[in-house]
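Report on the structure given below.
For subunit A:
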Amino acid sequence: MIRFHHVNKHYGQFHVLKDINLEIQSGEVVVIIGPSGSGKSTLLRCINRLETITDGELTVDGVSVGDRKTNINELRRDIGMVFQHFNLYPHMSVLKNITLAPIRVSKASPKEASETAMYYLQKVGIPDKADAYPSQLSGGQQQRVAIARGLAMKPKIMLFDEPTSALDPEMVGEVLDVMKSLAKEGMTMVVVTHEMGFAREVADRVIFMDHGQIVEEGDPATFFTQPKEERARQFLSRLNH
Partner candidate 1 sequence: MSDLLDISILIDYQDVYWKGFFITLKASVFALILSFILGVIIAVFRISTVKSLRWFGTAYVEYIRNIPLLILVFVFYNGLPSIGVNLDSFMAGGLGLGIYTSAFIAEAIRAGIQSVPKGHVEAARSSGLTYLQTMRFVVLPQAIKIVLPPLGNQFINLVKNSSIFGVIAGGDLMYQADIINSETFQTVSVYLFVALFYLLLTIPLSLFVNYLERRLARAY
Partner candidate 2 sequence: MKSWKKAMSVLVISSMATFALVGCGSSDSGTKDGGSGSKTEAAGTLDAIKKRDKLIAGVRYDANLFGLKNPGTGNVEGFDIDIAKAVAKDILGDESKIELKEVTSKTRIPMLDKGDIDMIVATMTINEERKKQVNFSDVYFKAGQSLLVKKGSAIKSIDDLKKGTKVVAVKGSTSAKNIKEKAPETEVLEFENYAEAFTALKSGKGDTLTTDNAILMGMAAQDADYVLTGGEFTDEPYGIAVKKDDKAMTDAVNAALKKLKDNGEYNKIYKKWFKEDPK
């Protein structure tokens, strides 16, 4: 589904991603962890070309992301994304936030788009907030709207960029619950997070990154109990204190 093949990225002199090789299968839930500045968000943002790669090959569903001939807007329809800071449009109601892309990009009728939006609002548990504005919602509610907004395009892949990092602790759970149920339904998910509990419980595979490299990967049970690499061990021990 997603394939990194010898991918490198430079910011000027700074080598952000170093020879990344990674394949993610359809329906797989992959959690990327690592210290801040390790390149995990950058790797995620390359998948829908919010960041461009310097060399190597990156394909999504067989389509080359970096190719100039690729219609990036078409590709992005199939990739939903949820951000750390929600990024809801403050001048639109919750319903309008969710229906904007379906109406403008997928050319859905307003009625059809609204029905889809209500279905996903139901799913994330806040159908009563359809007419509210983002500023009237709590952080947890805003992030759930953002997830519903991503899902409304019926994507094949969902990307999560530290979706709970900006939330008050008591709201983290409600967002993770939505993500868990999504994982159970077989959505292909790539998640950058510091929530180790979520990784342990939900991930099919854990990727550990440091200094722009994939240092270790494996199933969560093995990774969290018997990490092979020294850097991974250090990272995990720091988390436990």
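To be clear about the criterion, contacts are C-beta pairs under 8 Å (C-beta built on N, C-alpha and C of every residue); 3 or more make two chains touch, one makes a residue touch a chain; residues count from 1.
Selection criteria: all candidates are chains of the complex that A comes from, given by their letters.
The model shown is predicted, which means the values in this text are computed figures rather than measured ones.
Within this complex, the numbered candidate that touches subunit A among 1 or 2 is 1. Subunit A meets candidate 1 in the complex at residues 48, 50, 73-74, 76-77, 79-81, 83, 85, 87-92, 100-101, 104-106, 133, 135, 146, 149-150, 153.
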